[in-house]
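Structure first, then comments.
One protein chain is absent from this view; the other protein chains keep their places.
A and B label the chains in the order they appear, each numbered from 1.
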Amino acid sequence: MAAEVLIFNLLSAVAIVSAVAMITMRNPVHSAIALVLTFVNVAAIFIMLRAEFLAAVQIIVYTGAVLVLILFVLMLVNPDDLPEFHSGKPMQNVFGFGVGLILLAEISVAILTRTVVAEPGPWNEEGVAAAGGNIQVIGQLLYSGYVLPIQATALVLLAATIGALFLGRPDEDQEPSPKRRTVATISLAHTRGADDDLIPALRAANIKREAGDRDLIMARDADEFTTSAEEEEKKGQSE
Amino acid sequence: MSSWLFLIPLLPLAAAVINFILGRWFLQHASQWLATLAVAGSFILSIPVFLEIVSDEQAISQHLYTWIPAGDFDIPVTLFVDQLTATMLLVVTGVGLLVHIYSIGYMHGDPGIYRFFSYLPLFVFSMLMLVMANNFLVLFVFWEAVGLCSFLLIGFWYRRRSAASAAKKAFIVNRVGDFGFGIGILLIFVTYGTIEYAGVFDMVGDASQTTITVIALLLFTGAIGKSAQLPLFVWLPDAMEGPTPVSALIHAATMVTAGIFVLARAYPVVSQSADAMMVISIVGIATAFVAATIAVTQYDIKKVVAYSTVSQLGFMAFAIGTGAWIAAIFHLVTHAFFKGLLFLGAGSVIHGMHEEQDMRKMGGLKKYMPITYWTFLIGAAANAGIIPLAGFWSKDEIILGTWLYDHTVIMVIAFITAFFTSLYMFRAVFMTFHGEERFNPDEVHPHESPRIMTIPLIVLAVFAATIGFIGFPPEDGWFHHFLINAFPGLTLPDVAWSTIFIFAGISTLIALSGLFIQYMAYVKKSISPAGIAGLLGPLYKLAANRWYLDEIYDVLIVRPLVAFSMFLWRFVDAQVIDGTVNGVATLVTYTSQQWRKAQTGLIANYVFAIALGAIIIIGAFMIFGSNLFQ
Partner (left out) sequence: MNELMPEQFMFLSAALFIIGMVGVLTRRNVLVIFMCVELMLASVNIAFVGFAWEFSQMTGQIFALFVIAIAAAEAVIGLGIIMALTRQRDTVDINEVRELRQ
């Protein structure tokens, strides 16, 4: 018995420490790794709480799918685009921690001063074992009393899938009339953008370069720093 | 028979609704046939009803449904037909049918024809319900409904400013009378506890004499408005802005007689009050005289007929006032035919003259439109009281009534008015159809109207000539014996033939003298109308300017009202109300501007607010307790 408590406390401690690490890590990849550790510990705690199936789902869905997805996105996002800071403004931090502490205090008081009273159900260790195990019990319950919620969840997942497809679809070529665009990004490495006489034009337009190490400038409209094919042709003829 | 009584008003209503909904997009000109057929159906159904009343001498009724059930008080919608109503049924549907047929020709090619042919059956429906009501409330509802139809049809050519304002004028002036009428009905309810005819009439004597007088006068107030009596008749001449068939049906034959009908319907009440009768007769004779003098001076052919209508309505009113009830209804019936005929004839003239209404620009039209001429002549003669046409019998009987019931002064004025009647009627005939042609032959090519318009004229002319014989011999005719059942307690006076002959003689003499004078003036040119006008001087000006009634109303009522409205608009509305509204709006805007600053757009702030909210809620649970945790 004492071993069980010890193991629980140990797992809890690791989970909490890694959770704290997650919110303090400077690099988001490290945060993700810390979150994996937390989730694995949570899964272990599920096993201790006789929720073997949930533990498996936790590992598979959270650590297996969601976190891998997060890491994918982290990789897709240009690391240079990530903020060069990991924490918010000082006031934000103070308020955040303050709120956290108050909430912790409140919930602690609630947990310590009150008890939850409920009728014990049939699914103690023996009951679950008699039904064939945790997975069998959940399966039976899900597909008898929870059919409608399960269907609803299926719909939610379907909608989420379609939504993700919609959000993730590539940008359509939305340039039917270039004049419509008020802001365009061009690269100086571009054959046209690198035109020699563009640099004075940039200066004349008083455009500041953004983030010195990037070759990105903002144009006010699509034609600001580009010349049309006809004009190029004329230029070539005159020269 | 009584089981399908409801069809009589239902048919025109159905036609009106169908034409109104489908007319614009689907029916267009087909709407005219639908409306005409519906009214024809009503007319055909009315005949057996009338015959049944004639043979059984029993009122019939059909209960449709209970409109307002409220404890022991309920308002039934029950169709009720007695002798009076049966007469009105035939007049309304008969003249209505002829006017519908005539309108097919008159309104030909009008883009709003479906509107016209939905308003017109709607009017017929309302008028039928008005005469068939069995209680005062339903009567009042359809009293207003015919007013609405009148408004819609006067303003039918609503793009014309004068038509729109004439419609408004008719409606608003009628409000004055209807207000009194409504109060009268309320007073009836307060006094007798019921508004059903039968109940009220049984208990008339229970109320004090003063109450009865007040009720009768209030009902007459409604009649003053609707039947265009002094001082509210100013709307009727202006109502001529509407299409001419409308003038014929609504403003001559049926709706304007609703006031007379109501007085006759309320006979048990009205006849109990000698004072009210006296007021009615004075107002009636004054109206008859004033309108007749005005009619002599008018140049617009429709205005002449319109003032003539007012004058004839005055005749009916003072007939009721003097106690000649049946003569009043008799005159109502004959008047419906000959005045409908006159209006349709005038419409035919206007139609043939390319919308010209000024008689000074007519003349000599006899040879261009013979049918119109002869029918119009019959109508005019009937109106003027030439023996043996319809108007003679009824008008003569009214005047005879004044003598029989000892109203000598009224009798004298009535004779003078009859003289004026003859004057203006034949003036219109001679100015329009005889004498030299005063129109520009290059621009105007007078022509006879199409057959669909002349046939109703001929039918009406036949009736205008012969309908009077239902009341022959005077005071003892078939019509009197038929209608007497609707006036319990009324007895037909026994009149000596010598008296009848004397009055008929005087009447004929007067009518013929009017005819002669106008013949000399406008055909022989031996009398100069302008000379007479100059001779009369201010009196002529008074009549020509319609006794300055419009001007008086303008100064006394319209201008103060406009000034008061301006005050309400400029100060009360624009400053007080708008100021309050704008002030509230400004306050809201300011508050919102302040609150807007809370919307930073920073998600962190929103999350922070959520967290704070969670803390507060959990804290509240902790402090105030809840059954969430024990």
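Convention: a residue touches a chain if its C-beta (ideal position, glycine included) is under 8 Å from a C-beta of that chain, and two chains touch if they have at least 3 such contacts.
If you're wondering where the values come from, they're calculated on a predicted model, not measured in any experiment.
One chain of the complex is left out; on chain A, the residues touching it are 1-2, 4-5, 8-9, 12, 15-16, 19-20, 22-23, 28, 31-32, 35, 38-39, 42, 45-46, 48-51, 53-54, 57-58, 61-62, 65-67, 69-70, 73-74, 76-78, 81-83, 85-89, 92-93, 95-97, 99-100, 103-104, 107-108, 111-112, 116, 118-124, 127, 134, 137-138, 141-142, 146, 149, 153, 156-157, 159-161, 163-164, 166-168, 171.
Contact residues of chain B toward the unshown chain are 599-604, 606-608, 611.
Criterion: only the chains that are shown with their structure count from here on.
Chain A meets chain B in the complex at residues 88, 92, 95-96, 99, 102-103, 106-107, 109-110, 114-117.
Residues 604, 608, 611-612, 614-615, 618-619, 621-622, 629-630 of chain B are the ones touching chain A in the complex.
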